[in-house]
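Below is the structure I would like to discuss, written out as structure tokens.
Here the complex is missing a single protein chain, while all its other protein chains stay put.
When the chains are written out, they are named A, B, C and D in that same order, and each has its own residue count from 1.
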Amino acid sequence: MWKSVAWDAINEGKAMKVTRRDLLVWGAGAAAGLLATPVPWKVLDDVSIWSQNWPWIPQPTRGPVEVKQSFCTLCPKACGLRVRMANGWAVGVAGSSTHPISRGALCPLAFAAHQLNWHPQRLRNVRHGSSLSTWAEAQSAFAKASKEGPVVVIDGYSGRAASSVLETFAGKQGGSYRVVATPELRAFTPYEQWTGIPAASLGYDFENARTIVSFGAPLLDGWGTPGRLTRLWAESGAGLSDPQLRLIQIDSSLSRTAARAWQWIEIREGSESALASGLAGALLEQNLVPAHSPVPSMTLAESSAQAGLSVERIRELARLVVAKTPALVVARDDDPAIAALNVLLGSLGNRGGIVPHSEGVKPYVAAESAIGNARAVLIDASVPWEFVPQVEAEIFRFAAWDGGATKADWLLPAPGFLEDLTDLPTAPGCSAQTYGVAPALVKATIEVQSAAQFLCSLDASLPTTAKIIDSRCEDLFRRREGNLYGQQIAAIDKVSSVQSFKEQLWKGAVWAGEASLSKAFACHLKEWPAQTRPVSAETWATQWKPVVMPPLASKLYQESGLREPPRRNA
Amino acid sequence: MSKWRNSFVFAFGLAVALLLGWVVFPRVLYSQKHQPLDFLHKTHAEKSGVADCAECHTIREDGTFAGLPAVEKCAGCHSERVGESKAEAILVDSYIKPGHDTPWLAYARQPANVWFSHAIHVKRANLSCTECHSTYGESDRVRVYEVNRISGYSRDIWGHSMSRLRRAPHEGMKMSDCEECHKQRNVEVGCLGCHQ
Amino acid sequence: MSARYGMVIDVDRCTGCGACMMACAAENNVPALPQATARTGLTPLLVRKVSNGNNGETRREAFIPIMCMHCEHDTPCVKVCPQQAVEVDEATGIVMQMAQRCLGCRYCMTACPYHARYFNWWDPAWPPGMEKSLNPGVAVRMRGVVEKCNLCHARLHSAKEKAAVAGKREIDPADYVPACVEACSTNAIHFGDLGDANDPVSKEAHSPQAFRLLARLGTEPKLYYKSNEAWVRALAEPNSPQASEVQRG
Amino acid sequence: MFPGIDGFHWTLGHVLFLSLFFAVVLTILVTVASAAWRTSRDFHSHRAIDLWWRSQFAELPVSDRRCRHELAGRVLSRTCDNAFDCRHCEKYSQFAVLPATGNVGPLGLDYADDRYYHRGHTWVKPEEDGTVSVGIDELAARLVGTPDLVSLPEVGQGLEVNQTAWRMKKNGHEIEVRAPLEGTVVGIGGPKEGWYLKIRPRLELREPATLRHLLCGPEVHGWMSRELERLQLQLHAPNTAPALADGGVLMPDLMNVVPPADWDTVLADTFLQG
Partner (left out) sequence: MASTVLTDARWITRGAERISLSRFLLWLSPWAVLLAVGVYAAALCLFYGLNQTNMDNRFAFGLWIFLDLGIIALGAGAFFTGFLVYILKRVELKPILNTAVVVGFICYSGAVAILMIDVGQPLRAWFTFWHPNTHSMLTEVTFCISCYLLVLSLEYIPILLRNRQLRRLPSFLVFEHQLHKLVPVLAAVGTLLSFFHQGSLGGLYGVLRGRPFAFRDGFLIWPSTFFLFILSAIASGPSFLVLIIATVEKVTGRKLVPQELYRRLAFISGVLLAIYVAVKCIDTLVWLNYTSPAAGFAPWQYYQHKGFGTPILFAEIILLGLLPAFLLTFRKTAASKPWLLTAAAMACAGVLLNRFVLTVQTLALPTLPFDDFLQYTPSWQEVASFAGVIAYGVIVYSLSYRYLPLFAAPKGRDSHVSGN
């Protein structure tokens, strides 16, 4: 039989030697076989699934979700919060619509406040100078200092139970207690001078005002308790040509408030006081207000020249201010000339004006950067980071976040957002007294102490924050007035016991007193205030100067052009 | 000799590939893990009189599913050792007394991008647990937990059968399994009906 | 359930504070990365500033929140997605973007006239530990996919679950409120069922002050705006004389 | 993509699109599969061998594809179109009867009249026992000299005409020697023996078709002289040493004598390699 031989196999085909051809055929068989197994298909599928669940992508926590009522403790405006908690961590923040003042609104930063505890700039260790230290060392250093000389305690959020601890300590130690107030609070200091009523007891009755003249105060942009004015403004016919509430914004640039206000009056930068004097002159000149003395020394022409508005325009503005009353003037800061306009307009103590709301509040001592000859300065975490005491004393600074370059000798990690029990006194500018309690909702992941806790641990005779809150609750309950804003609004008469009252407060309910309207009070304005310095301070929300920003805030200024980026601390 | 050589070599390659693909591959793809202790559903159902799955696997008031019970639940009965078994010792000493949650390996856990509401399926659609979880609730031994090395999924999601052609009833929890059931019951939901 | 969820945004009320943007990002686990810019960032809800183009005291500015408009007709993104990662939910009218299906081709982004779609240029990341503050109801999107407003679907899920426990089929409208609506400090964003003629939002959408952006493209967006100011309403028309005067910003 | 997979819709557009896609994919696959199947069929039917040779033949330069009748001077010019297989050539008998007019000048190369020559420079010598012996002709022998390595088929193996009969190696060049005719190997020789293979042809020797395709008589001279000419030109590259000895006689063991030449081409042209 004749056999054919493939030409390649002439030599290579001998025996069972593995040839290249065999390898190719084997490979083809293996490839065909592999296609009939799950290998390619399953790997393809699994790799896709892997790409949907990349292990380096963070996964949200699992666990029971609950919603707790609380308050924002980042600044003294005391907005009501609903905090979503999952597995013991705060996973979401929303405004609490039952809160009588903030009414469910919050400033943009608050929506990411729960992330602040994880901020990279979170202060995690006790720091002494540039080196790490311990709480024990800090305590002994402070104890030594307070033995040696007076201690100045500086608070940024007065009226809290913790403030009371600080004040008590300062009193006992022989030092002093001073407050760095927010501009909203400072704006009341002229009235405090003229009437003797403490600034913290005064408030604006926006709800009944018909015209609000704002001298540069960012009323619609985080001024005061944000929700209060924005909701009021929105509900009073925003955008209409004749709204129920006329908002006249006097501003040197088209700020957010100016842009959305009923009227924007453009003036030269820093000429608010001058315009206030001119406006007072125009009001008196046109007999738009009852005759009054003293009268401003500045003439209309001078005012006009400084503000960059024509005399006629100022007169027109004066007519506009009183066209719809009650009219209320709001200053951005403690500018007496602007405050005096309210005296002229008769807004003090009247409906739609400036009203006192609580008794027994002490006038605060404003903290100056020059402190004198203290042995030590204790700075509470609520004090703005920019506040730097100019003093040769040993500085103990509490802070939850490290805002960068500082002259503090001791930097002590304070509780972060909702990590500490605190109470919330009336926010600046409120027309009625309020009170709330924010318990520690989340546990701190690092060792923290508030200034009050720190002092209490040094001096056992000091009352603790919890105790003070307790007694404050009891005092409030005993007064039997106002309402409790919880799940429902209940008059305090309906609350059965002090226990139940406390319980509800601890669950996030707010107690609010009634606004005391038509309680006109005497005002001794001896002379028309001279023009003061141009307005310097801006509110927290507009100047964007919290110690740190939540990372998400970059949505507003970095990932969009909505706002100006924050100015970093030097 | 050479006439069949090619076929033989081809078949050899084919066989090797099939062997690798069907026998070796599944073993390589899935790594095996063991539960922290031998929990027996059967014992709890028969001896301890736990009649309903929901006694431990509760649906909370807000509709969310509690899933595997927290250690407090176990502590309700096992605050002290109830029996002599090794598992009992582990449970009480390692988890209940120190108050740590038992690190159960959840066979049926879906990834973070899946939103599966037990409340809707159980309370509204009245599906029984066995509809998806088969009869694990009556199991008398602890299964080995197999996890896909690539995707990180429990093997129960794909199902034990590699080909998925001959699956036991209720085996597999892939998206296509959900879809199949939804189609049978004529329930239409969009992507975000089941994803989050 | 069957609804056509939509919104009416009262531009006159918007103060441009940005609370809605923050609330949206927090609710939906949108990462904020240090590298991100206004062109590469993730802002499923973005508040834009517009002006009437005047200078001096007659200048007016307004803020326009832009998000997915949930177009109803010929939805541009849905039509172009090669693998059905976007779809219009029949039950709710929500245009749904599925990150897990998306291959990141970005065709939908070029198709969207509102630029309301965003690409995850980076791996999402949070500072260490901050992942504990993420919303458990929303999966984090991975790098390389497109995302946009899904109308806070996690809240819809919760509402559905709550209804199921109560043995109801329909959700309680009070339980389903998107984060931006809830966050707005002036109540400028009104959310509701456009398909329900009795819904206040449906009525508002038909008011003479209401308008929609680029309505003439014919995509039937379900996001309405309203304003009493004529120059704001003129923004609906890209070519109107007023709009061409509008300063771009 | 398929019914039951998420995203499949029973709509006209969807089904139409996918049908078109599957039709296209199917067409492509069927095309490839049918090419593969035809390939395999060709191998089984020996057509592959023929195809292979024809393809190799087609690649040869035109000068290497001259008709034997042109070489013999019977016709002026003709290119072979039968891959040197005159057994199937319709024109063969028509031209074979014409008188040969080729020149018969001195060549300097021996060739024998009793041998038949294949274009791959092998000769076939019929033996009395009905087998043939096969060797390489003098031109090839002088070119290669003594090969470094020869690998021969085993006794009993079948050979096909124009396929590789055996291989030789010289200076790293591999040479495949074309089988001049088809048959079974019955004996193995080598360079020393003067012949390489003894082959029992598939057909009886006396059948005319057995050797008809091989050159003989006047064709050999014409062919040899052309080959010599080609060789001369190829080796006469500017950088090569004198290729041929005086009088046009090839020096023995040329590959060692003229190393820098383009031996690849020379060997390929000589042994008809693709």
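We take it that a residue touches a chain if its C-beta (ideal position, glycine included) is under 8 Å from a C-beta of that chain, and two chains touch if they have at least 3 such contacts.
What you see is a predicted model; the values in this text were computed from it and never measured.
Every shown chain that the unseen chain touches in the whole complex is listed here: A, C, D. The residue touching the chain not shown here, chosen from C:Gln35, C:Thr58 or C:Ser207, is C:Gln35.
When you scan C:Asp123, C:Asp175 or C:Asp196 for touch with the missing chain, the hit is C:Asp123.
In the full complex, subunit A makes contact with the omitted chain through residues 6-8, 21, 44, 47-48, 50-52.
For subunit D, the list of residues touching the undisplayed chain reads 1, 5-7, 13-14, 17-18, 21, 24-25, 27-28, 31-32, 34-36, 38-39, 42-43, 48-49, 51-52, 55, 59, 61-63, 171-173, 229-230, 233-234, 259-260, 262-265, 268, 274. In the full complex, the hidden chain is touched by subunit C at residues 35, 37, 39-41, 48, 50, 64, 66, 74, 76, 79-85, 101-107, 109-115, 117-123, 142-146, 213-219, 235, 237-240, 243-244, 246, 248-249.
As a working rule, only the chains that are shown with their structure count from here on.
The chain closest to the protein's centre is C, with centres computed as averages of CA atoms.
Subunit D has its Cα centroid 77 Å from the Cα centroid of subunit C. Per-chain Cα centroids separate subunit A from subunit D by 95 Å. Shown for subunit C are the residues that touch two or more other chains, namely 99-100, 137-140.
Looking at subunit D, residues 6 sit in touch with two or more other chains. Within the complex, the subunit A residues that touch subunit B are 5-6, 9, 13, 22, 25-34, 36-39, 42-43, 46-47, 49-50, 52-53, 55, 59-60, 62, 64-65. Within the complex, the subunit D residues that touch subunit B are 4-6.
Touching subunit D in their complex are the following residues of subunit B: 175-176, 179-180.
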